[in-house]
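Step one of this worksheet: look at the structure below.
Only one protein chain is missing from this complex, and each of the others stays in its spot.
Then we have chain A:
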Amino acid sequence: MSASQPVPAAARLFLSGNEAVARAVWEAGTRVAAAYPGTPSTEILEVLAKYPDLYTEWSVNEKVALEVALGASMVGARAFCAMKHVGLNVASDALMTMTVTGTEGGLVIAVADDVGMSSSQNEQDSRYWGRFAHLPVLEPADSQEAYAMTRAAFALSERFRTPVILRLTTRICHVKGVVVAGEREAVEPGGFTKDPRRWVMVPGNAKPRLPLMFEREAAVRAEAENSPLNFRVDGSDRRIGFVTSGPAFMHVREAFPDAPVFKLGLSCPPPIESLREFAATVDSLLVVEETEPLLETELKAAGIACHGKDVLPRTGELAPDALHLGVARLRGEVVAEPEHVVPQQVFPRPPTMCVACPHLGVYYTLSQMRNVMIAGDIGCYTLGAGHPWNALDSCISMGASMGTALGMDKGRGKVDANKKVVAVIGDSTFMHMGMQGLLDITWNRGNVTVLLLDNRAVGMTGGQDNPGSGRDLHGEETTRVDFAKLCEALGVKKERIRVLDPYQLPVLFKALREETKIEEPSVIITDRPCVLIDHYVPTKPYLVKEDRCTGCGNCVDVGCPAIHVIRRDKEVKASGKEVDLSFVRIDTSACTGCGLCVQPCAPEAIIHAEPVQPLQPMQFVRK
């Protein structure tokens, strides 16, 4: 049964943590929910959008999403926003003031940490934001708790007039478990009360609110000491007592079923006195926390002796195998060799771009260029850093390609003087955080060529809509941004903005060469939709006429996963130089006839698999 069906209370649903949070947000009578997609948090809003009776949106970035939620809270509505860990960095500017104003309607911020880094540029611990902003942090351990704690978070938020952070991790978001759910509450917004001393944060108004913030923090601390969200599980083996939170709790229980455990649900501010009492009942205390030794440091500062990162891994998930090793280390035991067979070394299988992806041509072209420095960004097109293109020199954070490229341009010395600087960015990323960087490039007269890869989707997270797709979270038609005009408005000269088809390799190559030669900001917009998102009408597939194939391998360099090497050979040229040959075959069941591989094929060995009408341009039909 899906998460979005209104089901009677006590139904047993099989929900991911994300689905469970969405269910609880809806049940809590929330009126407004906003997010920017980011793994592993994306599905919360996707699921929530299917529920009736609340407003949901994709925002252009997490800061805006949080601001939308705060506005709703100001008028007394329950509000929610979701993001991945790096998104909270973006939203932090708004967060650090909301902690001072406080909230009216319950406001819950779900933050999904990518512990173990399945798809992120860093591993960071969002619990720090709770400490930094003096906000309560709740940490569920599975889907049922994700559901229950989301409900509890709204109540807590309203009792203390504070935003509440719900810290999720990949092993909450993307784990499915059995959830007993309830029904939607009717919650009517209390209405907006004008109160500039509270809502207008100029210094004179903010100063008297700081003591209130610390009073609130003290009150939440007292709550944490007595909250049922923090509980003890008794155990007969009192040699080691565990203090833990989140999914690590399940791992501890799995690995050491007989050990006493203090489980933190409301973990910030931590219930230090209750933990001190617990510590007195065991021989030694082991803090099992993902990712940072945050609580461990707090306990030590409070004079409570404990172990933690001295025996446990500093990064990644704390699954039972890591715990067994850590505890063995703590007890000074020799670790037994595992009984299972040794993992076999098999070739890596990194993610790759899709068959006929419009980015393939862009990276093929970039890989053919010499003397370029290429600043990359966050999205599908980050895969251009991999084989066979190797066409990215940096990737930092969302929107960072613009500023990085400008810095490369301004900072370069003689050794890089003749190099061209290129920045690559996607459509959604550009609107999320890239626009300001482009403005900085034009304003400061940077010599950067920007490749704006418009595929009309947030491709990496599954093709969500954005202002470039002209559709909202619900798939309904809305304003569609005109990137050429937008870039012009940001200061790029009209004649330096080109919109072209990334499947036309010679056109793309010529444009890149020309624009990188001219010493002023330029933008090349490639305009073809993501092949996974819009209804894509494939043309006839191609095949390789094997008697014509010379093994040049040019088509392999395009990087399309539908091209397979069936035979390798070596050829000795007249000059004595040895050349590797790759004879190929096209997987006709996967090929969509985009024609990218045809263009670099020297001997014209790639032909249509069956006779076709005079070659039609590719067709894309919007949903």
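Note that contacts are C-beta pairs under 8 Å (C-beta built on N, C-alpha and C of every residue); 3 or more make two chains touch, one makes a residue touch a chain; residues count from 1.
Throughout what follows, contacts and distances are computed from a predicted model.
The complex includes a chain that is not drawn, and of the options "Heme exporter protein C", "Paraquat-inducible protein A", "Phosphate transport system permease protein" or "Indolepyruvate oxidoreductase subunit beta" the UniProt name matching it is "Indolepyruvate oxidoreductase subunit beta".
Screening A:P388, A:G491, A:P538 or A:P600 against the full complex identifies A:P388 as the residue touching the chain left out.
Contact with the omitted chain, checked across A:V202, A:A301 or A:V342, is made by A:V342.
Within the complete assembly, A:H174 is the residue of A:H174, A:R209, A:R445 or A:K540 that touches the hidden chain. Only one of A:G470, A:P561 or A:P600 touches the absent chain when the whole complex is considered: A:P561. Touching the omitted chain from chain A are residues 12, 14, 39-40, 114, 118-119, 142, 170-171, 174-178, 247, 250-251, 253-255, 317, 319-321, 338-344, 346-354, 380, 383, 387-388, 460, 462, 532, 556-557, 559, 561, 563-565, 568, 580, 582, 589.
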